[in-house]
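Step one of this worksheet: look at the structure below.
Here the complex is missing one protein chain, while the rest keep their positions.
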Amino acid sequence: MIDAGTLALAALGLPFGAFVLLAVVAPLRRAGRAAGALSVAAVGGSLLAALILWRTFPEAGADTVELAWSWLPAEGGALATVGVLVDSVAAVMLVLVALVSFLVQLYSLGYLEDETAPALGRYFAYHSLFAFSMIGLVLASNFLQMFIFWELVGLCSYLLIGFWYAKPEAARAAVKAFWVTKAGDLGFILGIVLLWAQAGTFGFSELFKMADDKTLPLGGLSLIMFLIYLGAVGKSAQFPLHVWLPDAMEGPTPVSALIHAATMVAAGVYLVTRAYPLFLQTPDVLVLIGWVGAFSALLAATLGLVQADIKRVLAYSTVSQLGYMMAALGAGAVGAGFFHLLTHGLFKALLFLGAGAVIHAVGTNDIWKMGRLFGAMPQTGIVFLVGTLALAGIWPFAGFFSKDAILAGVWEGGLTVPFLMLALTVFLTAFYMFRVVFVVFFATGHAEGHPHDPPLVMGGPLWTLAGLTAGVGILFAVGGGGEEAHGPSWISPLSLGLALAGIAFAWLTYQRRAVSAEMLARRVRPLYVAALRKFWLDDLYGGIYRGVILGLSWVVGWVDRYLVDGLVNLASAWTMRGGDRLRRIQTGRAQDYLYGVAFGLLLVIVWSYWH
Amino acid sequence: MGLQPYLILAAVLFCIGLFGVLTRRNAIGILLGIELMLNAVNVNLVAIARYAADPAGLVFTLFTISITVAEVAVGLAIVILIFRVRRTVEADHLNLLKG
Partner (left out) sequence: MGLNGVPILTLITWAPFAGAVLIMFTARHHPLAVRLIAAVATGISLLLSVVVYVAYDADAAGFQFYEKVALVPLLGISYEIGADGISLVLVLLTAIIIFSGVFASWTVATRSQEFYALLLTLVTGVFGVFVSLDLFLFFLFYELAVLPMYLLIGIWGTSAQIRPRGIFGWAIRETGVGSKEYAAMKLTLYLLLGSAFILVGILALYMAAGGSSFSFLEMEGAAFDPVVQRWVFLLFYGGFGVLAGIWPLHTWSPDGHSSAPTAVSMLHAGVLMKLGAYGIVRLGMGLLPEGTHDWVALIGTIATINIIYGALSAMAQTDLKYVIAYSSVSHMGIVLLGAATLTEAGLNGSVFQMFAHGIMTGLFFALVGLVYEKAHSREIFRMGGFGRMMPGIATAFTVGGLSSLGLPATAGFVAEFLTFLGAWRSTHSWWLFPAVAGTFLTAVYVLRVVKQIFWGPAPLHGEFHDLPDAKGPEWVALVLLMFVIVLFGMVPGLAIGPIDTATLPLLTRLGAWP
């Protein structure tokens, strides 16, 4: 039996090895498909290791396994270490990450077949780096290491959003994603520094032990945990830093599935889950997390209603679902939140990959340019429907159970208003998702070209994910609802009813056209306009960027060049002018100089006479 | 006769020479002024040598006279060269050192 630490290191090391090979051996990278094969094989190995680890964990005797090496040496022991920390949460998360990475990379081989070989090699190099970083994040044994991988996944996100860097929108979206998440990360790093000053360590195990023993100094801990949570706000696209995620859809669709739906954006939720014993010390921050989560869920759902781009609908639904998870964490239902993270990872990846198949076939993202696709691509239609039902929270799909657990948890946690927001969001989610389903697959409309189901290399991952989404749900349905649904008994019928109402309403509006969408929009015109303008948040940030940051920089640049350096030049110019004046006494006539000599001589004589 | 009249003679001679050097515009005139100043020095040397009964002063005088001759030769040569180049020996026009 291989021990857990070795398995974890293998899962971490394989993609890293692939990345190094692809980065250093240029011919291999430029070979394109060979690079893809290497990357897929490496992450497949990671998946295998993760599965073995998951099945054999926890081993007898220890429910956590920790390995550590000194990273930043200092007098009297390491200032910071790197290592792996495996517990049951990390083991499950590891499987999810490796699984989705593997499937998405496989899918990419088909999706990106038209790319040039060097571009494909670059793509897979980034993907290997991402798999490594994300696994490292999952296995991180301390805050600093988590931050390191946190930033690295952010880098991969930036690079992959900007994969088609020649497209101005992609370039802009990539930079925006980096900046907005970086803004959140400022809080994260401040929090880490403050926490270190407070507790003297970065390590999760040490900190949890201190929290257990009540030896953790609580002064300022609320601020620290709030700052750390800011990192999660940026990464997990919570209000008000969610603006980057919809734009991030400019990247290739598999990237959206992997990074911007299943894994990286969930890192914020994972962070809060990971550090939960610390968050428990600061209930006020938890309440804030719950409120912000619920509000993000609702806000993003309203935004999702008006999007015409299929990927943007999915992006807003991701923001919304991440809000659910955060709300659950804030209410204390940490198990429910993490459970939703896992199921969401599966069905949202499925939805994105399904959308990718549609986009691949039709050549556009605009849902109004699609229609009646179910006949042309039935397989895609079925898997997409599975994902949508799971997302809408319909029994017996995976999403139903996790969403139910969250609603129960939030209700039990006493967050009534957030609960209402989340319940409303259930309705909205079902509505906007089925809006997409009806418009794209069933309603009248005409798609360009001859759409068809994707090849096996893309279909395989789709069916795998669909099977898992349905399978996990059925497992729970048979197994009796999971351990988390402790809420009042009316919650399940309520959420199911709301979801069905949403579906029905969408059917009436977009399939039967019994309700006019235009009329609806007119009824709630202010809200409609606000949603179209994304509640002016993007404009606000754009204004801050252009007005405050660039404006300030212009002022400082001007001051530096024309005032600070101006003073330097002033001194210089005065010196030169003074020299110019003085040089006039150099007439060039020898006799003038002799006058000077004679006068000087006279002075010397007079002076010596008087002394 | 004491030393003083000789020194006064030398001083007067020196001042006349200096005046010539400072005021003459012609390079030859300036050279003559320099000659006068040098001769004032010679007078001083001889007078003091006599007064102190030390022949070293006389030796120096001989030196000075010979060096003066050389100086005049070189000076005149320079003046002639300047005249060839600039077609003038007016001191006011020779201001290449102007800053």
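Letters A and B name the chains as they come in the text, with residue numbers starting at 1 for each one.
Here, a contact is a pair of C-beta atoms (placed from the backbone, for glycine too) under 8 Å apart; a residue touches a chain by one contact, two chains touch by 3 or more.
Just so we're clear, the structure is a prediction, and the values are computed from it rather than from any experiment.
May I ask you to name the displayed chains that the omitted chain touches in the full complex?
Across the whole assembly, the hidden chain touches A.
Quick one: which of A:Tyr165, A:Trp368, A:Trp490 or A:Tyr595 touches the chain that's been left out?
Considering the complete complex, A:Tyr165 is the one touching the chain left out.
Which of these, A:Ala308, A:Ile474, A:Leu567 or A:Leu582, touches the one chain of the complex that we don't see?
From the options A:Ala308, A:Ile474, A:Leu567 or A:Leu582, the contact with the absent chain belongs to A:Leu567.
Quickly run down the residues of chain A that touch the omitted chain.
Touching the missing chain: residues 70-75, 79, 118, 144, 147-149, 151-152, 155, 158, 162, 165-168, 171-172, 174-175, 178-179, 182-183, 186, 189-190, 193-194, 196-197, 545, 549-550, 552-554, 556-558, 560-570, 572-574, 576-577.
Going forward, only the chains that are shown with their structure count from here on.
Where the CA atoms of chain A average out and where those of chain B average out, how many Å apart are those spots?
95
For the complex, which residues does chain A have touching chain B?
583-591, 594-595, 598
Quick check on the complex: what are the chain B residues that touch chain A?
Touch list, chain B to chain A: 18, 21-23, 30, 91-92, 94-99.
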